[in-house]
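The complex appears here minus one protein chain, its other protein chains still in place.
For clarity, chains are labelled A and B in written order, and residue numbers in each chain start from 1.
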Amino acid sequence: MPRMRSLSTRFVASLLAALLVLPALAACNTGQSSGAPASQGENTEPNTPAPTERTITDQAGRTVTLPAEVNRVITTWRPGTLLIMAAGGKSKLVATDGPSQQSEFLVQVFPEITSLPKVGSKKGGLNVEAIVAAKPDVVFVWSGSDVEPVIQQLESQQIPVVVLVPETLEQMEEAVMLAGKVMGTEEQAQQMISYYDEKLNMLSDKLGTIPADERSRVYMVGAYGVYSTASGDLYQNFLIEQAGGVNVASELKGGWAEVSAEQLVQWNPDVIVAVQYCGENCDPASIKSNPQLQTIKAVQNDKVYMFPSAMDPWDYPEPRSILGMLWLAKILYPDKMADLDLIQEVDNFHKTFFGKTFTELGGTLDE
Amino acid sequence: MSNRTARRSRWKGSLGIASLITLGIFVLSLGLGRYAIPPSQVAVLLWEIITGQFDPAQATEPARVLYYIRLPRILLAALTGAALAGAGTLFQGMFRNPLVSPDVLGVSSGAALGAALGILLPGGSSATIQIFAFTMGILAVALTYGIAKVSRGQSIVMLVLAGVVVSAFFEAALSFLKYVADPYEELPAIVFWLMGGFHRASWPLVRALLFTVLPGMAVLLLTSWKLNILSLGDEEAMSLGINVSLLRPFLIAAATLMVASTVSASGTIAWVGLVVPHIARILAGADHDQSMPVSMVMGAGFVLLMDDLARTLTTAEIPVGILTAAVGAPFFGYLLIKGTREAWK
Partner (left out) sequence: MAIVVEQLRFGYGPVEVIRGASFTVPAGQVTCLLGRNGSGKTTLIRLVNGILRAQSGTITIDGCDARTSPRQMLARWLAFVPQEHQSVFAYGVRELVVMGRNPYMGLFARPKDSDYDVAAQAMEMVGIAHLAERSYMEISGGERQLVLIARALAQETPYLLMDEPTSHLDFSNQHGILSIVRRISRERGVGVLMAMHDPNLALAYADQVIMLEAGQVYREGPVDQVMTGEHLEHLYGIPIKVVGLATGQQIILTEAGHA
């Protein structure tokens, strides 16, 4: 009987092996690796002739084949949802990630969003089966190594995936145009781009001629508290410059950079602006009463502000950041920007691209 | 002799039951998922796949979901569970310590650091990250072994201590990388990887893992009786004719190959390698020849079940490591309280 026992262990080993190897062998037999060719096109019924197709190149350089008409869209991360909505895709959304449905702003703009199926989140992982079950015509995803497996799995289901990379203003405009093209909402997408171009031109017209030494020097309080700030490679740096200002920390590198109180005092910025998500003790009142910062010009002249908006930060590379630029420009150069009615501008923007004015959505511009 | 027969049937019973349960979970998993596929269709598809009739180019959507998304994931989960449980049984026996997990020699810390490096380096794809993780996992164990060997021969105590040192070092390095990582993309990607999960499953990945995990499992199963001798301690093992300085590194290598590959594919999944060997010992007895196969089968079933929950419980994906901890830790506490006098002191 001990002989049988040695057999038993080997039996178990071979059983496990068989259970695991057989399907893999089957995979070899059928001669396909995962990831069916995207050229199949159709994604519901096999053997039906593909409707007219078109190919586009997404922002990750991938060539994606799309059906002629895209009516069912899934977004997988909040900035993406914002972007798709701004590009005119609100009515085509059939499912989103969980966090998108928890964004106060998005819910205000599109109350029905909460009834859409949720497909996971960027932070915790996307549920590919849920995505497939919602039968999308196209899925928009962010760029990164963590999303690669999702792309592969969706491609194996012959579902087109479009990668968007809105990290700089240029890229964001590109993304909006691309989304418009994908969804067939080029008009609205173009509208947004035009709006951006118009405003950016207006800013450079009015503020471009200010000599460098007369520009307002700005310190932006960053995500990790008063002594973290936007280094030169962040979008926020670009934002400040577009608004005609100079980022005192522009020579630094590496995302949100840590600085000492001394450094901040030495920089002596004219204006201090804190992002909404800066953490503790970084609101204007706390900054103004901070004993270490009393000598700074911005504190002395009461030019310490919170970057809008309270509902959703505008300093990210996303469609509403143009409003952030306008707001900052008005703060830095109230005379030159005197004829800008900020709240009207903001209301119009929201009405055009999100269907309701900012005020209707519950937003305010006071802290 | 009748008592021996009784104990043998006890083992066969526990192996049989464990296998049956795991097989049941396997079949159940095939039918579970956010994409609804009726059981009859699942059965048909499974048959087609096994008999090689399945042709992905002609398949319907449910078949494609089953074939490309669900099946690889199930296999990955089962392989991972079996590998972790088997490695746990091996290390607990080898280090004569029922509180040891497969991470004891630093493979997880190494793999985590490797993944972080892969994420931070420009042009990192999912595949490069896995390769980095795998390589660093192996490197960490090699380093542990080297340190132990250099200091007065590789006794068990030295190996464990060296493992502590190496793990601490790699974890410090990981903290540093997290600190310098870009907070928008890289840091979340690192955190996401660390949480662990089987959503990366694909056929190429499963096939690659078969090459590393199956041989490792085979080695562990075939030498499981020898593990008994090894578990007596170096002196007695040597006196009984075991060349400890050859067998131990050989087994460590086999186990590390298994664990490094599963960790690089699915991240760190805790508690499996610690708790499942205990349960296997309680059910099948202390003889590793009996407890090793039971441990592997149970590990596969347990992780499979946890992953089923992870992908179907809510609309999101719950990281499977959270579930294994949520189930594993209290169960372990229960075992301690109940006093597993049968299995260990």
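As a convention for this text, a contact is a pair of C-beta atoms (placed from the backbone, for glycine too) under 8 Å apart; a residue touches a chain by one contact, two chains touch by 3 or more.
In this text, all values refer to a predicted model and were calculated from it rather than measured experimentally.
J.: Please pick, from B:Gln41, B:Thr60 or B:Asn97, the residue that touches the omitted chain in the full complex.
T.: Selected residue, touching the omitted chain: B:Asn97.
J.: So which bits of chain B touch the chain we can't see?
T.: Chain B touches the missing chain through residues 3-4, 7, 93, 96-98, 222-223, 225-226, 228-229, 231-236, 238-243, 247, 281, 285-287, 289, 341-345.
Simple rule for what comes next: only the chains that are shown with their structure count from here on.
J.: Name, in rising order, each residue of chain A that touches chain B in their complex.
T.: 1, 5, 8-10, 12-13, 15-17, 19-27, 29-30, 32-34, 36, 40, 43-47, 98, 117-130, 132-133, 144-146, 148-150, 152-153, 156-158, 223, 254-256
J.: Where on chain B is chain A touching in the complex?
T.: Per the touch definition, chain B meets chain A at residues 4-5, 8, 12, 15, 19, 26, 33-36, 49-50, 52, 54-61, 64-65, 68-72, 75, 78-79, 82, 118-119, 124-126, 129, 180, 182-185, 188-189, 191-193, 195, 197, 199-204, 206-207, 210, 214, 217-218, 221-222, 224, 289, 292-293, 296-297, 300, 311, 315-319.
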